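Structure in structure tokens, see below.
With one protein chain removed, the remaining protein chains of the complex are shown where they sit.
And then chain A:
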Amino acid sequence: METDRPDGRTPNQLRPLAYSCSILHRAHGSASWAQGETKVLAAVYGPKAGTKKNENPEKASIEVIWKPKTGQIGKMEKEYEMILKRTLESICIRTIYPNTTTSVIVQVVHDDGALLPCAINAACAALVDAGIPLKHLAVAICCSVTDSGCIILDPTKDEEERSLQVGSEPMENGIMTSVTQGAMSVNDYLHCLERGRAACASLSEFVRKNIGTKSTSEPSKAG
């Protein structure tokens, strides 16, 4: 089922992707990720000495700090922090440096829909830039079910507001995190996963191609 989207995209079409790394000089790793008008900046500091709060003699800790574009951090941002923390913990090899903490700061530059997937992609790219050992890369995509029942990928803010159901799935050889908002049928959810998996394959290719060429073209950050 085709649907007319305000920006002229097809339901399966993603917005233009833009990625750059090592943009902050004081951070150990940094990356900016843009999907259309949605743009997120991520910075990584660490591994650094563990805190009493994050003390774990067997594993390293990941700390996520979400910085909204304006105003104070709210319930939604706290939830995003939690989701991001769990997702990043599942891709990092945390047994190498136990009792250390790696801080990931996510700054929202502009939100025009699909913010959480954009933040996951930015954070993952920043971890790669910082040289943090990862089990694999994570890529995230956002699917939305419109009122007419059509599934669209990478919705804008307007499209998100017009459609009640939004699912966000970062996946790499399977789903790591799945976040849904609103009510949807099981069939709709499974269709979202199908579409998301296909989109993630192309997104993963983009990530590997760009991260690979940009990371090795720059001098080593080894201490």
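Quick notes
The rule is simple: a contact is a pair of C-beta atoms (placed from the backbone, for glycine too) under 8 Å apart; a residue touches a chain by one contact, two chains touch by 3 or more; residues count from 1.
Methods note: contacts and distances are computed from a predicted model.
Missing chain, UniProt protein name: "Exosome complex component CSL4", from among "Exosome complex component CSL4", "Pre-rRNA-processing protein RIX1", "Glutamyl-tRNA(Gln) amidotransferase subunit A, mitochondrial" or "Elongin-C". Of the candidate positions A:I65, A:L134, A:V179 or A:L193, contact with the hidden chain is made by A:L134. The omitted chain makes contact with just one of the residues A:S20, A:N99, A:Q181 or A:S202: A:N99. By the touch rule set out above, chain A reaches the unshown chain at residues 28-29, 45-52, 54-55, 57, 91, 93, 97-100, 128-137, 172-173, 207-208, 211-213, 215-216, 218, 220-223.
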